[in-house]
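A single protein chain has been omitted from the complex, and every remaining protein chain is retained in its original position.
And then chain A:
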Amino acid sequence: MNIIEVSGLSKTYVKRKTKEPVKAVNDISFSVRKGEILGLLGPNGAGKTTTIKMLCGLLKPDQGSILINGVNNAKQRLQALHHISAVLEGNRNLYWRLTVRENLEYFAGNRGFSRKQVAHRIDTLLVLFNLKEKENELVNRLSRGMQQKLAIAVAMLAETEVILLDEPTLGLDVETSYEVRAILKEIVKDEDRTIIITSHDMAVIQEVCQRTIIINHGKVVADEEISNLMRLFDVRAYTVTLGAELTPAQQALLESEFITYDYQADLIQPLLSIELTHAEQLYQLFDILKRNETPVEQIDRRTINFEEVFIKIVKGEAVDETSLSISSELA
């Protein structure tokens, strides 16, 4: 069952000073299954935060509809909010003059819970987030990472089916980012909870999520299981170690046939890195090498990382035969 159903979502902002329209989200559709952990990935300004804010009802879409657990959040905004909570970008969505515990209690109170009712849950969360010793510390004395963890704890306290996390590791140092990721992995084990995480940090998404939706310029450019995405790109990257240098004619041919190719002649052995857009292109490669009988010493399938995959997709270099829906205008 789909707990979130988004169709034809669009949002255009008007810049306050110049009155210039900015198309932040442009006809996005996707759905999320109950219990799924979805990564919303995209470069700066792609429209991630805008999408998240529309999902949690803080921003009204110009077009399109959002169903949260079957509730249309345009028509029954408050009803939909029973099912969703969110941590928005940045660390300022807490009361800096209240302590850690007071923040948790205050937000729980606003959702209609007494301090007594949530006391136990707060303790559990404080332990999970490793904030127990800091519970009586003012939030403005906490580090960026602790504030971020507290913000996530606040969202979890509501015990909604859906949690949206906008850039949960933004601005954290390596160690804290690692800790937050570890906590997220812990949280996502709960099978009843649906989580959407946005980030422009691939590592976070790859580590925590099963599926990713990549958006760029307000459009969905990929919607795939991460493992599939990796496999698709993985098979096509090769490094070929050559026994002799390529001729300029061969280089020109390679350049015209392959979108991504890199040739390094100044090594002990010339090295050709190549990526194929179709499996058949491998024959083309060999044809070109065969012209001058260039000896092939070794062929390695290059392991491509998620970051490279992401950059490719965003640049629009992905391919036809795949299930990726890449709009050509993005190239």
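Operating definition for what follows: contacts are C-beta pairs under 8 Å (C-beta built on N, C-alpha and C of every residue); 3 or more make two chains touch, one makes a residue touch a chain; residues count from 1.
As a working rule, contacts and distances are computed from a predicted model.
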Inset, instruction - Quick one: find the hidden chain's UniProt protein name among "Acyl-CoA dehydrogenase", "ABC-2 type transport system permease protein", "Tryptophan synthase alpha chain" or "Catalase-related peroxidase". - result: "ABC-2 type transport system permease protein"
Legend entry - Residue of A:88, A:205 or A:221 touching the missing chain in the full complex: A:88
Legend entry - Where the unshown chain meets chain A, residue by residue: 13-14, 16, 50, 53, 56-60, 78-79, 81-82, 84-86, 88, 90, 92-98, 102, 105-115, 117, 154
